[in-house]
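Every protein chain but one is kept in place in this view of the complex.
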Amino acid sequence: MQTQTPSPWKQATRYGLIGGAVAILMSLVGMVATFGQRYIVSGIFTMGQVMFLTPILIFAYMTIRRTAPQPINKVILLGALSGLSTSGVMAALVLTGQFLNLRAMFPNASPELYGILTFNQESALGLLLLLGTGLVIGGIAGGIYLLSPRMRSTLLQATTWVVLVGLLRDLIVTVSYRWGFLGNAVKALFAISGLTPLSAVILFILVGAVQYWRLERKQSAASRPTTNQKPYTRWLKLGGSALILILLPPVLGIFFSEILDNVGMYILMGLGLNIVVGFAGLLDLGYVAFFAIGAYTMGVLTSPELGFFSLTYWEALPFAMLACVLAGIFLGLPVLKMRGDYLAIVTLGFGEIVRLLALSDWLRPWLGGTQGIQRIAQPRIGDFLLNTQQELYYLFLIGIGIVAFIAWRLKDSRIGRAWMALREDEDVAMAMGINHVSTKLMAFAVGALFSGVAGTIFAAKLTSVYPHSMNFLVSINVLCLIIIGGMGSIPGVFVGSLVLIASPDLLREFAEFRYLAYGALLVAMMLTKPEGLWPEARRKLELHEDEFDSGQEPLMAMGNPDGR
Amino acid sequence: MKKSIFTILALIVVASMVLAACGPKVVPFECTDAIGCVDVAPGEPIHIAYALVISGADETLGVDSRNGIEVAMALKGQLLGHDVQLTGEDDGCSAEGGQAAGTKLAADPTIVAVIGTSCSSAARVALPLLSGAGFSVVSPSNTAPDLTLEGNENNWPGYLRTAHSDLHQGAAAARFAFESLKVTKAATIHDGSLYAEKLQEVFANSFVELGGTITAQEAVDPNGTDFKSALTSIAAGEPEMIYYPIFVKAGSLITRQAKEVPGLETTYLMGADGMFSPDVVEGAGEAVEGLYVSSPDLAAFAAEYQSVFLPKYEELFGTQPISIFHAHAHDAAMIIFAAIEKVAVQDEDGTLHIGRQALRDALYATADFKGLTGNLTCSPTGDCANPVIAAYQYHVGEYPPTKVWP
Partner (left out) sequence: MFRNWMQRITLTDVVIWAIGLAILIGVIWGSIVTLGTGKYSTATWIDLTLIGLALGGVYALIALGYTLVYGILRMINFAHSEVFMSGPFTATFAAWALVGAGWWNKYPILSLLIVLGVSAVVSSIIAVLLERIAYRPLRTAPRLVPLITAIGASFFLQYVFRGLYGSGLKGYPEMTILQGFWMLGSIRVFKTQAVAIVGAVIMMLILYGIVQWTKLGKAMRSVSENKEVAALMGIDVDKTISRTFAIGGAAAGMAGILYLLLFPVAHFFMGFFPGLKAFTAAVLGGIGNVPGAFLGAMMLGLLESVGPSLFLDGLGIPAPYQLKDAIAFSVLVLILIFRPTGILGERLAQAKA
């Protein structure tokens, strides 16, 4: 591609057409029409419009960046051409829709969609409007490119904020009900759907101004040498964050407590899987099995429904933990010799076997079968029963504190280094005298233990367990979050959980498009930051090393559970 | 970065205070309701929420119910001069999904009523939250008996349903099999869902009570596709009838594959309302001929379903109904609308006041409501479905199926 640059006009058309394909995809998937009534700024523009106008803007901008440098008038023209191509494709869709019944194949190719795309005008006028909009927005993309970077980032920030706040209107209003007078004030900012035009303008200007001013400060700060942080500020910061963490549930209410609890549960599991996959390099696709064993042990031991035992949460906890450790060793033994993907599939199978046994009619008298186990005990401290999401949050907080501390200490211990040696090269590690049996089993056992603890809290939180909760997707989610966070990195687990678990919960507006967005997010994140959001220091070092030493493919070996 | 966020927030708050001060004065309304009122200002919509499964393997169930609600909204139009706004959460058809959905909805005091959940496992966890928040909850598809069993810990105030309790339907199916089809040996299949497992259990118990024998109680994977091997093993017990109260996807495949299993060619096949769907006719092809399903008695209102509901559904969503329980969801929405119309107090400027307990009372008092799924009369514990269960028989290319019993 570098050898001969195609004419910029051709490239503009090409990018425009790709943009058109993306816009059509979004339209036919239903995102445009579903958000057609969802106002960002009340009465002015909707999320649906944002959905189909953004591709025009983005692809026009990409065109200009790829073809740069160009003279000013040509930049605008190129952008306009790209925008026109994109809107042309969409116009073609609308036209086709008039003559062919696309709806037989694509249920979302509804009259409503065509209405949104043509701004609810008559067909000819509407198509012209659509093409014109493409032209103008493409041109604007050119204009944006010509602005100073500072202005550009200001505009981007301001627009993003307006769209976000407008989109999350319901969420913000819901949470603000708890704040009394303040809540009413917040509510006044919004229309029934989206922001009021006035508050949108205010927000835009405010964010813009703050951002503009901040960038200026940053620029001048960059020229001054940074002063070293005083030691007590670190403690101050730590204390501050601890205080915030403790105060979160009462301030944010049950809505966010629920989300935080879920995040907490995944952090617990993530910390465990991080040991198995991140430290020891053993790819485990059936991690949910231990979670299930923890939850079910808790259920069987505490629920009076089955009639075996009715222990309290704290009495049952050690048994649940023991069961998980034993299960970890039991799984670990047969897979000792397996490597890489063989290991992955056996662990996956183990997860499925556990779920199927829990579901089966065969074990129903002991595990409840399909109908699950209800009336599971909740933890009680003195006379105080932890039974709401806000109270259980503290249980998660304490659990995470302990588990994270253990994981952190293990990482730098003798066994931690043995794990990493195994991860890098199993044969060499064994040659160096590392006992691969006990080392691997230890990784499985500790990982299982953490996951099991998460499972017990999960059971207590719901007061019930069902086999349907123990599906493969849980394992996949945990794996994704540790890799998004940065494999082998403990803070990465926290970041990954926040991003992957909290964001789908917040994207309530997206309803059934959440998983689509989730999938796209996973791909996009891995493409832009393959080492994760908060990579482990050692790994960063190795990645860096690789830039100088590309022959040996150390990157392929890293994170390669085979170790070769 | 953090600093800028706080600055912005602070400025927003100040600005909004100024705006709020300029707003119109609202005449206070005396709320005498035991658990509070919802006020809907003029121009604001009446907020109904759903808690249905809209993602994952079971999503067609919830999406279809949501479509049913939207059809009801479209048919109803405005309610007392207000639009109806529908927002919602995914209940995931699981306990943890139910808890998440329940918690999030419970945080929003503008919600008047909730339609959901899709699955009983979600309901058991979500109901304490939703009921505690004062909402009225009407489920289109929870069938677990305990949810409306008097005195059961899972029976919460303000919870009603337009779906049938498994107890009614399983027993009726057994009676139909034993008395009308005159079979004495039957096998059952469930798919590991709470619904199917409970129904087949009730069926099996009633059938044995009536004097029949159960030759096998098999279970299959709802996402599986090969059921022939399971059917072949069932065939070894030589049942005269197979009862599989499961959902459309696996149900249509079983219907097809049963015809191809030696020994089952003439065996009666029967499903439940989980298979009362046009998709069964499409999915099972010619094998659908003769398939029985139990379902609420639709006979009296089938005409309206065909002439009003289906065209609107297709207009809005571009497809035929994709699953079952859309009619139940439609009815759930309609009885809520009717109850709101009954209890809402309207000020002169159009402001609505809806008493939460009053709404619940009105819902429980629903009697002889003409719905798509029959005449709805709600019991004091919340069972609204028409208690008359009928058996239907499918014929190739025909929907809805023909009523054959009683």
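Each chain gets a letter, A and B, in the order it is written, and its residues are counted from 1.
The rule is simple: a contact is a pair of C-beta atoms (placed from the backbone, for glycine too) under 8 Å apart; a residue touches a chain by one contact, two chains touch by 3 or more.
Small disclaimer: the values here were computed from a predicted structure and weren't measured.
Trainee: Looking at B:120, B:142, B:162 or B:252, which makes contact with the chain not pictured?
Mentor: B:252
Trainee: Using the definition of touch stated at the top, determine which of A:15, A:61 or A:106 touches the missing chain.
Mentor: For the chain that is not drawn, the touching residue is A:106.
Trainee: Looking at B:291, B:322, B:372 or B:391, which makes contact with the chain not pictured?
Mentor: Checking each option in B:291, B:322, B:372 or B:391, the one touching the absent chain turns out to be B:322.
Trainee: Touching the hidden chain in the complete assembly: which of A:12, A:28, A:127 or A:254 does that?
Mentor: Residue touching the chain left out of view: A:28.
Trainee: In the complete assembly, which of B:192, B:212, B:245 or B:271 touches the absent chain?
Mentor: B:192
Trainee: So that we can see where the missing chain sits, which residues of subunit A does it touch?
Mentor: 25, 28-31, 104-108, 277, 283, 333-342, 344-346, 348-350, 352-353, 356-357, 359-362, 437, 472, 476, 479-480, 483-484, 487, 512-513, 515-516, 518-523, 526-527, 530-531, 551, 553, 555-556, 558-562, 564
Trainee: Residues on subunit B that touch the omitted chain in the whole complex?
Mentor: Missing-chain contacts on subunit B: residues 57, 59-60, 63, 192, 217-221, 223-230, 232-233, 235-236, 248-249, 252-253, 256, 260-262, 279, 282-283, 285-286, 317-323.
By definition in this document, only the chains that are shown with their structure count from here on.
Trainee: Averaging only over C-alpha atoms, locate the centres of subunit A and subunit B and give their separation in whole Å.
Mentor: 31
Trainee: Where on subunit B does subunit A make contact in their complex?
Mentor: Result: residues 3-4, 7-8, 11-13, 15-17, 19-20, 23, 43-45, 54-56, 59, 63, 85, 87-90, 93-96, 99-100, 103-104, 106-109, 121, 124-125, 153, 190, 192-194, 197-198, 217, 219, 317-319 of subunit B touch subunit A.
Trainee: If you look only at subunit A, which of its residues touch subunit B in the complex?
Mentor: 103, 106-110, 161, 170, 174-175, 177, 182, 184-189, 192, 198-199, 202-203, 206-207, 210-211, 214, 253-255, 257-259, 262, 359-361, 369-372, 374-375, 389, 458, 461-469, 473, 505, 508, 511-512, 514-515
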